[in-house]
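The complex appears here without one of its protein chains, the remainder shown in place.
Showing chain A:
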Amino acid sequence: MIVAKNVHKSFGHLEVLRGIDLHVKEQEVVVIIGPSGSGKSTFLRCLNLLEEPTSGEIIIDGMCLTDKTSDINKIRQNVGMVFQRFNLFPHKTALENITLAPIKVKGLTENEAIAIARDLLGKVGLQDKESSYPDQLSGGQQQRVAIARALAMKPKVMLFDEPTSALDPEMVGEVLAVMKDLARDGMTMVVVTHEMGFAREVGDRVLFIDEGKVIEEGTPEQIFGNPQNERTRSFLNKIL
């Protein structure tokens, strides 16, 4: 579903990604961990071209992102993204946040989009919040709306960049629960997170990235239970 080959990314002289390879199968959930500044967000953002890789190849669902001739807006519809800071549209209600792109990008009628949005709000447990504005919602609720907003485009892949790290601890659970449901329903997911419980429970594979490279890769049991690399061990010691 996702193939990334030898992805490099530099900001000026700073080489942030130094050749990352990743293959994600359909319905697979891949968790990325690593120290701050290691390039996790940058890599994730390359997967929907919010950052353009300096070199390398990225193919999602058979479409090559790094090919200059491909229609990036079309590809992005297939790749949902959830941000650390939610990034809901503050001038729109929860429902409008979700319906905007389906109406404007996919050309759905308002009624079709609203039906989809209500259904998704129900799935994330917020059916009674459809006319609330983002600043009337808690962080956890905002993030659940943001997930529903991404899902409304019916993406084939969902990317999550530390979706719970801007949340108060008591709200982390509700967002993770939504993500677990999503994984159970067979969504292909790449998740940057330090929630080890989540990684163990739903992650099929864990990647440890440091200094722009994949240092170690394996099942959650292997990585958390028996890390082979010294850097992985010292990182896990710090965060566990």
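We adopt the following convention: contacts are C-beta pairs under 8 Å (C-beta built on N, C-alpha and C of every residue); 3 or more make two chains touch, one makes a residue touch a chain; residues count from 1.
Criterion: contacts and distances are computed from a predicted model.
Per UniProt, the protein behind the absent chain is "Amino acid ABC transporter membrane protein, PAAT family"; the candidates were "Ferredoxin-NADP reductase", "Amino acid ABC transporter membrane protein, PAAT family", "Carbon-monoxide dehydrogenase medium subunit" or "Fe-S cluster assembly ATPase SufC". Summary of contacts with the chain left out: across A:Met81, A:Ile147, A:Met171 or A:Ala199, the touching residue is A:Met81.
Residue positions on chain A in contact with the hidden chain: 48, 50, 73-74, 76-77, 79-81, 83, 85, 87-92, 100-101, 104-106, 133-136, 146, 149-150, 153, in rising order.
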